[in-house]
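One protein chain is absent from this view; the other protein chains keep their places.
In this document, chain identifiers A, B and C correspond to the written order of the chains, with residue numbering beginning at 1 in each.
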Amino acid sequence: MPSQTSDRPGPSSYAFLGPAGTFAHAATQALTGTAEATLVPHGSVTQAIDALRAGLVDGAVVPLENSVEGGVPATLDELAGSPTPLIIAAETFLPVVFDLLVRPGTTQDDVATIATHPHAEAQVRRYLLTELPGTTTALVGSTAAGAEAVRNGEYDAAVAPAVAGELYGLDSLEHDIADNPGAVTRFVLLTHPAPPPAPTGNDRTTLVAYLKHNRSGALLEILTEFSGRGVNLTRIESRPTKGSIGQYSFSIDCEGHIRDARVGDALTALHRLCAEVRYLGSYPRQDGQQSPVPAGRTDPEFTRAAAWLERIRSTGEA
Amino acid sequence: MPSQTSDRPGPSSYAFLGPAGTFAHAATQALTGTAEATLVPHGSVTQAIDALRAGLVDGAVVPLENSVEGGVPATLDELAGSPTPLIIAAETFLPVVFDLLVRPGTTQDDVATIATHPHAEAQVRRYLLTELPGTTTALVGSTAAGAEAVRNGEYDAAVAPAVAGELYGLDSLEHDIADNPGAVTRFVLLTHPAPPPAPTGNDRTTLVAYLKHNRSGALLEILTEFSGRGVNLTRIESRPTKGSIGQYSFSIDCEGHIRDARVGDALTALHRLCAEVRYLGSYPRQDGQQSPVPAGRTDPEFTRAAAWLERIRSTGEA
Amino acid sequence: MPSQTSDRPGPSSYAFLGPAGTFAHAATQALTGTAEATLVPHGSVTQAIDALRAGLVDGAVVPLENSVEGGVPATLDELAGSPTPLIIAAETFLPVVFDLLVRPGTTQDDVATIATHPHAEAQVRRYLLTELPGTTTALVGSTAAGAEAVRNGEYDAAVAPAVAGELYGLDSLEHDIADNPGAVTRFVLLTHPAPPPAPTGNDRTTLVAYLKHNRSGALLEILTEFSGRGVNLTRIESRPTKGSIGQYSFSIDCEGHIRDARVGDALTALHRLCAEVRYLGSYPRQDGQQSPVPAGRTDPEFTRAAAWLERIRSTGEA
Partner (left out) sequence: MPSQTSDRPGPSSYAFLGPAGTFAHAATQALTGTAEATLVPHGSVTQAIDALRAGLVDGAVVPLENSVEGGVPATLDELAGSPTPLIIAAETFLPVVFDLLVRPGTTQDDVATIATHPHAEAQVRRYLLTELPGTTTALVGSTAAGAEAVRNGEYDAAVAPAVAGELYGLDSLEHDIADNPGAVTRFVLLTHPAPPPAPTGNDRTTLVAYLKHNRSGALLEILTEFSGRGVNLTRIESRPTKGSIGQYSFSIDCEGHIRDARVGDALTALHRLCAEVRYLGSYPRQDGQQSPVPAGRTDPEFTRAAAWLERIRSTGEA
């Protein structure tokens, strides 16, 4: 549990998935600036988000998706099902590189037990089976916690970022051991709802759509609303709706800003067609560049069309 | 040429495709009320519409489509390409029944020459080939003109409505001779643009869409905009755009009123996607009943969705 | 009526919409070669097609569409509703240029009566209203018949192709009088069904689709089947199905040959989804060039996909 006072900290305090020395810590520094902000480590995504909901911090930095494992269920579900609405205010992408960390002097032959976080384990699974057969892997709450446990002599090795090795005085037996090199994790800064920042021309909007009908045509219908307005999706993930298997919501990232006419218009269509649409923020996109807006979907074209309709409705003539 | 004074007639004068005794005349009476209105016959659809454009009459009644022949090109093209915008203010449907009319005393064996209008000829083509082989058919400007010419002794028989026989003292040699019985013609009352009448819950809206791109996908795109908003089409006809073969506009009737949210919204989408959209009126529908508006496409749902978007754009929260 | 013997003519005789001197005559020469073929004029599209059905000729050349007026209803309906199936074996495009033809010595002031065919009348309507106001227009069975009637002194002027003037000794008072210059008519050679010619890489396929359901979604469904297989449509026209207004079939030209996998596959989908699909021929296209076949829709890709499915169905493995 993080050390929290019940008083709210200063105007710039942020919860993150701790402890120090994890990728989440680095992402939090990147998203908040290190100089003034107070960074408060938490034991889980849920706890970090709870701290934000409780008003103990101004924001929470959590992983949203990983290029190998996909969406982070805990984050997606806290955002989708939260009783208190939260929004994404910013995003950052962090390369994820895992090392095999040991106490100085340990050799590969000495390694019988390994500690790491389940997400890290998923990314080095083949490596461990091939290079360290016969070893036992213990799943712990964070990669840094694994490194700490190795320092304390509880395990022989940890799969963790190099920075955790520095923090806990461990050596790297092997660098960059992921089964798929080049993995990247996307972290997001969550805050309480606030008016969206001004559009930058390269924004992303996140939402969750709960289908009204449990049929394949419903997803097609939703995608058609985006596609017809020239709004590209950059991520779409079905999520079970906690009811029974086969009942899905869709977690969606699209290009553009909620103040862009085509995005706002697509979202109103979803609002009409879905059981519920939860808006989760518009914010500057940090990877890649937005596709050009196709003809017929620009803001001035929406404005002109609305004015045209207004003239016809009043006068019968365009 | 109709007998017109250059002064504009009273507040309720209407041009129609004359002469008296045609189906168009009956339709005009149905659409305008016979008591007070002045009905001015014209020699062609174009001339009737020209009289309206010139301000000589308050309205023009012309045929728009026929259940056998399809759309009436002259009407469709005058509406689509008119330099002065006109709109459809009302519609009526008239059963079309043709008789073989002759001067009293004429028998079928006496008939060598037949006069009729091209549209009527198209509907009795098989009858004439089968029942009156070896006869010659002359195409004239209206079915009533054909009946008049028979009375004048120019031809032996006319294919025309029974009322024309009464008007010109002809006998019916055979009643209802159309190849496809039960034909119906839809007539429309054209006026200068005016604010649309209040929605009745069973309305029709007419428009012409000029595609921006000359590709099949463009039509699919347009139909998707209607379909996604639950707007049924009751007529769609491609028309050449007078350029070269393969360049089309689409003449469209859809269910609903331009003040219905789903219809207005679909039309703004077309306005963005098409080279041009020409609105041709919203008016009470006279055949059949509107399909129920599907869930997610009613006016209150559009209103709620717009309010929801407005809240998010201002506060970041729904 | 054409002069026909009840004996069938030689192996290369063709019916056309006569008389000589019409555009249809020129088109027939272009489509059949003039040297050996016997060209038999008929008084109407219906009669020309009847001659083919009756086995009196080997083919019939009729107009299918015009760049100004659109589809020719008589032809479209004979093809769609024919009890004896017929197919299109070839097509040709002919520029349509109308002259105002008069007897030598006639001046414009002398012209009080004009004879022409309804389709020609539609294309010079504005010209006649503007340049020859106050004149009367008689509709006759063909433009050449109009020219003949002028020679016979029945009318003062004819709207007809220049070649009709040469044929009947008339002068051209004005050349190219169409309201929209550059009009083109597409003529087709109809024959009895026969195996399609080999694909050329630039073919067209013609068909009529009768919708099973009378709803706008049905057309969207059909267009989606073409679009999904990368088959471009070059013409689509709704036609009433002779029942009541609002019941439509669709007359369709698409790029490609029925032996092209993507076209054959799209047609089988239509066969499943429509009340009826009538195939009307695959033949070399005479205007423009086929769009490139998109990735995923080429013949080898269809073949490979079918083989892949066959392997899975037999062995459970691709």
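In this section, a residue touches a chain if its C-beta (ideal position, glycine included) is under 8 Å from a C-beta of that chain, and two chains touch if they have at least 3 such contacts.
Remember, predicted model here, so these are calculated numbers, not experimental data.
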{"item": "Touched by the hidden chain, restricted to displayed chains", "value": "A, C"}
{"item": "Hidden-chain contact residue, picked from the options C:R186, C:R204 or C:R297", "value": "C:R297"}
{"item": "Selected from A:R103, A:R186, A:H257 or A:H271 as touching the chain missing from the view", "value": "A:R186"}
{"item": "From C:N152, C:T200 or C:T268, residue that would touch the chain that is not displayed", "value": "C:T268"}
{"item": "Sites on chain A contacted by the missing partner chain, in the whole complex", "value": "1, 44, 46-47, 50, 65-70, 73-74, 93, 117-118, 122, 125-126, 129, 134, 137-141, 180, 182, 184, 186, 215-217, 219-220, 223-224, 226-227, 231-240, 242-248, 254, 287-288"}
{"item": "Residues from chain C at the interface with the omitted partner, ascending", "value": "85, 87, 193-196, 212, 221, 224-225, 228, 258-259, 264, 267-269, 271-273, 278-279, 281, 295-297, 301-302, 304-306, 308-309, 312-318"}
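Here, only the chains that are shown with their structure count from here on.
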{"item": "Chain-level touch network, classified as line, ring, star, complete or other", "value": "line"}
{"item": "Interface composition of copies chain B and chain C: same or different, split at half", "value": "same"}
{"item": "CA centroid of chain A to CA centroid of chain C, Å", "value": "60"}
{"item": "Chain centre separation (chain B, chain C; CA means) in Å", "value": "24"}
